[in-house]
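All protein chains but one are shown at their positions in the complex.
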Amino acid sequence: MNTFEKHVMHVGEMASGAKLTVPVYSFEAQQTCSHPCTENTAPNVYIQANMHGAEVHGNAVIFQLLELLKNCNIQSNITLVPNANPVACNHKNGEYTLGRFDPITGVNWNRMYHFDEAVIAPFAQQNIDAREEEIKASFEQSLIDQIEQKLDHNIWGLTTGQRIAYQLQRMAHQADLVLDLHTGPISSKHLYCPEYAKASASYFDIPHTIFIPNDFDGAMDEATFCPWWSLQQAYKKLGRNFVMGKGAFAKESFTVELGSQEQIDLAVAHQDALGILSYLQYKGVIGNNEQADQPQKYLPQEMTRYACYLKDYKALYSPMGGMIDYLAEFGKPLPAGKPLARILRMDNYGDGDPLHNICLDREVIPILHFASASVNQGTELYKVFSDFFEI
Amino acid sequence: MNTFEKHVMHVGEMASGAKLTVPVYSFEAQQTCSHPCTENTAPNVYIQANMHGAEVHGNAVIFQLLELLKNCNIQSNITLVPNANPVACNHKNGEYTLGRFDPITGVNWNRMYHFDEAVIAPFAQQNIDAREEEIKASFEQSLIDQIEQKLDHNIWGLTTGQRIAYQLQRMAHQADLVLDLHTGPISSKHLYCPEYAKASASYFDIPHTIFIPNDFDGAMDEATFCPWWSLQQAYKKLGRNFVMGKGAFAKESFTVELGSQEQIDLAVAHQDALGILSYLQYKGVIGNNEQADQPQKYLPQEMTRYACYLKDYKALYSPMGGMIDYLAEFGKPLPAGKPLARILRMDNYGDGDPLHNICLDREVIPILHFASASVNQGTELYKVFSDFFEI
Amino acid sequence: MNTFEKHVMHVGEMASGAKLTVPVYSFEAQQTCSHPCTENTAPNVYIQANMHGAEVHGNAVIFQLLELLKNCNIQSNITLVPNANPVACNHKNGEYTLGRFDPITGVNWNRMYHFDEAVIAPFAQQNIDAREEEIKASFEQSLIDQIEQKLDHNIWGLTTGQRIAYQLQRMAHQADLVLDLHTGPISSKHLYCPEYAKASASYFDIPHTIFIPNDFDGAMDEATFCPWWSLQQAYKKLGRNFVMGKGAFAKESFTVELGSQEQIDLAVAHQDALGILSYLQYKGVIGNNEQADQPQKYLPQEMTRYACYLKDYKALYSPMGGMIDYLAEFGKPLPAGKPLARILRMDNYGDGDPLHNICLDREVIPILHFASASVNQGTELYKVFSDFFEI
Partner (left out) sequence: MNTFEKHVMHVGEMASGAKLTVPVYSFEAQQTCSHPCTENTAPNVYIQANMHGAEVHGNAVIFQLLELLKNCNIQSNITLVPNANPVACNHKNGEYTLGRFDPITGVNWNRMYHFDEAVIAPFAQQNIDAREEEIKASFEQSLIDQIEQKLDHNIWGLTTGQRIAYQLQRMAHQADLVLDLHTGPISSKHLYCPEYAKASASYFDIPHTIFIPNDFDGAMDEATFCPWWSLQQAYKKLGRNFVMGKGAFAKESFTVELGSQEQIDLAVAHQDALGILSYLQYKGVIGNNEQADQPQKYLPQEMTRYACYLKDYKALYSPMGGMIDYLAEFGKPLPAGKPLARILRMDNYGDGDPLHNICLDREVIPILHFASASVNQGTELYKVFSDFFEI
């Protein structure tokens, strides 16, 4: 049985002086041969959960992953970080968790990671002739160095969220595959996947994928794959061609949206963990299992998988205030003109129109909707795939 | 087809000067005979919804009641008030509605109604020999007068919540039957019913009833039945016996908990409205329908109905912080020792106990649970019937 | 120099598993004689701060008290508890601390202490002939036992706030003098003082005192003096007369309001600490200092001290929404008809009345006002002494 190391990372301090910590679990690659063996080429893995405070189900998934990994044939280093953001997770407003943004500043906790585009071109120029392995090692080190510089050498300090994000990012930069476990508000399962990593999307047990471009907007997935994508493009400009997703550039990061927030379900989490193991096995992180009582291979479930590009993943904002009766089912194409929702406006009953249907002029797949029936004019009602395809 | 009157009541003013209003719908009793007919003895009805901001489903039920009442044989006056508390309903914190209490003061919106026990005994003494109808009329008037005194003649002013509550209570005191439509957080349907009105509980389509005593704690139902119950007891002390729930004392008030908060469903609301019509028909508010295309009678559904006394309706508080996997099903007796919930504590994984079962030493019926998986030590996890019986 | 003991009390656990703790500092009475001396009769003292999260200045006062007590001639046991409620203190909403009530339930943190009136009369009957010292010891023990019963033997658990309050109350019941350090929103200094302890009010450096009756409403001060007051009254009914505030009943509790919330000032806190030492010296807790470099005696400042009864300590609620220009100065009698505040209503500019004066028909002393210029209709604007006198 594999064993993991646990250490506890200090990520924040509250007004009372209370220290908030995050547990970090690490499996090391198994030594599978007794003689000095060839370099292990399986990719290292970093998985975290609960960066947004209300999105707690990923913690249960990490629980199940830890249980399952004990009996897996582990080929590389795997780091797992549940409860990644205790500041957010502990912040209640009323019965719910105000977890998407710092309650003091409003800044989204998943928009505070670091990427400085300006370092890319100089690096490529300075390392134009380096061997691929050298490029990998020294660029990885430079990413880590930048983070450490920010964490440790800053007279002006860091925001609460940066301090958390950078400490997580420092670990994530040491991995090749990064999974950031989130949830939607009330939501189907869906996956944010870099465009170049399309092939991987089918190894998760997730029916909806959004392919995202090389634009950094502060999220963990972007913060870990954009530097490499940008570096590959910088080399290309200099005439040296690497393939994104291969060799030194075999970096993949995903935001994995595991259903709805504010709930955990350990049974569902077991299924979700199996889906992640399927992806990890596909990537060679987990070898075939030779123990009789374990599944030999983790394989993805068969399902129809829909995808769209990020530009076609559309938010629909409420045209009025009111109470929403959400009608559209997640994950199924909804014909143009069929209502996604009905808005009840009792103040209009008797002398106006108390019911309004919300329709679109095109076929879409509803992916998630707002967490509450009560909305203001302009509240995000639904997110939908507006121009989708099967993968 | 019956028609209703609509008027708009001003209940509050925000910092920007914005006025918040509540729509009020009133049906008057149909004149069913052309000659000067005998006094209409059917009880008048007051129904409101959404006093707690997140408990919005009752608005949809009032929508469906309004639709259904148009074709009913109405024997008394019925007043319906959706969106009763726009201050609460409009208050978002994150995606959810912070609706149980005034966000400035923390005071529960449903604990601000008025009842002054001190007026009861003097009234009984002064009206010791009055005819029963006189008692009814003059006590009703005195309740309304007290409210108007508070609303209009107070140099120190009223709190935001009192201003709303008193305006609603002024209308409710003019009715004999009061239904205050609420919801739980994540909840089964259940009913708060005065002990003396037990017989009525079986006419609602609600499987769980809590019988409540004559204790005023500030809620709408209590504010409307406690004065009458106290008056009946005051007369009893003076040697004059009335039966609570009969004659002048035929007053019944219910808090009707229609499932979970933060959602509306117009189809479910139609069923909920039918259950309310069943009660109203039992009380003579609605006569048999003679139109061919309408149901002649609204009858309650057959179901097992459980009840307990308020003292046995128990809240269970979390013994630790953590993430809750809620396991127990609502509405079904749960044997002693069987877990209601599991608490996941990832910070304990590896060097402690990551999973804790929450069990009780007695059989209970789970009625509702907290709205979020994330709880602090001491957060209310479940409410259960701990000593229940069938009715 | 006196030394104190420090221990750390665990008061709560957040969703992430983070434990919140409270530091407790204790000085023991100095042994001033070598031979077995006569019983120490100086009263024991309990002082806490920051039960409401935003009311942080008391922490600085406890800092200064700790510094000063090191060089005092201490005659009894003194326990000091800063940061008493880390759950509240750590809860930010926007830039401010949402500290008056549990953000999940709305319940005021200072309304969760315990007092069960029902135990009083039986205790007096059972101990009708006990010696006064016995009464003191055994009633004190019974109060502590009740708290421990609640803390440790409750299958239904405790709320988050009860767990904190009861742990604090357990310590407070072991003292004779209890000071609960609070602040108002934007506020002058004022003192809540039990009616029977009037004489003590002049020993604090606080110009405004509210005399409160023997009514328990859940606060720390009430929870510690009401049991004794009720017991004294119960004995009186049985024909045995004790004087409240003397002998076994020499119990005094104060809520000390030290100005405005959301701020600390260590220099002001030093002055505030001197005022508290003046009261403690008056009570014999601190003997005269014989060290040359220390003040021999802590004496109250000379000042005009106003007081009123709790029933005359009035809140004024805003008659409209708007923006408040607070005009009235704290602590000075304001003549009838002179404006406390002006309300600006820009939405009325040009076609209505943009400025409204808020006046009262009687002379009052303004004590505190709301923390923000923006108010809803019904927000508490001011609290004032409406029928006051000098003490």
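All chains are identified by letter, namely A, B and C, in their written order; residue positions are counted from 1 within each chain.
The working rule: a contact is a pair of C-beta atoms (placed from the backbone, for glycine too) under 8 Å apart; a residue touches a chain by one contact, two chains touch by 3 or more.
All values reported here derive from a predicted model rather than from experimental measurement.
Chemist: Consider the whole complex, including the chain that is not shown, and state which of A:Gln162, A:Thr209, A:Ser230 or A:Thr255 touches that chain.
Modeler: Here the residue in touch with the unshown chain is A:Gln162.
Chemist: From the listed residues A:Gly12, A:Pro194, A:Pro207 or A:Gly275, report the one that touches the chain absent from this view.
Modeler: Residue touching the absent chain, from the options given: A:Gly12.
Chemist: Return the single residue from B:Val24, B:Val45 or B:Cys89 that touches the missing chain.
Modeler: Candidates B:Val24, B:Val45 or B:Cys89; residue touching the omitted chain: B:Cys89.
Chemist: Which subunit B residues would touch the chain omitted from the figure, given the whole complex?
Modeler: Residues 14-21, 83, 86, 89-95, 97, 103-104 of subunit B touch the chain that is not shown.
Chemist: In the full complex, which bits of subunit C touch the chain not displayed? Write them out.
Modeler: 4, 6, 21, 23, 25, 53-54, 56-57, 59-60, 62-63, 66, 82-83, 89-90, 92-100, 185, 262-266, 323-325, 342, 344, 346-347, 349-351, 354, 370-374, 376
Chemist: Determine and list the subunit A residues touching the chain excluded from the picture.
Modeler: 12-18, 87, 93, 100-102, 104-108, 155-163, 314-323, 345-348, 360-361, 374-380
Following the convention adopted for this analysis, only the chains that are shown with their structure count from here on.
Chemist: What whole-Å value do you get for the distance between subunit A and subunit C if each is reduced to the mean of its CA atoms?
Modeler: Centre-to-centre distance between subunit A and subunit C: 49 Å.
Chemist: Quick one: subunit A and subunit B, Cα centre-to-centre, how many Å?
Modeler: Centre separation, subunit A to subunit B: 43 Å.
Chemist: What is the distance in Å between the mean C-alpha positions of subunit B and subunit C?
Modeler: Averaging C-alpha atoms per chain gives centres 37 Å apart.
Chemist: Quick check on subunit A: which residues sit in contact with 2+ other chains?
Modeler: 21, 83, 89-90, 92-95, 97, in rising order.
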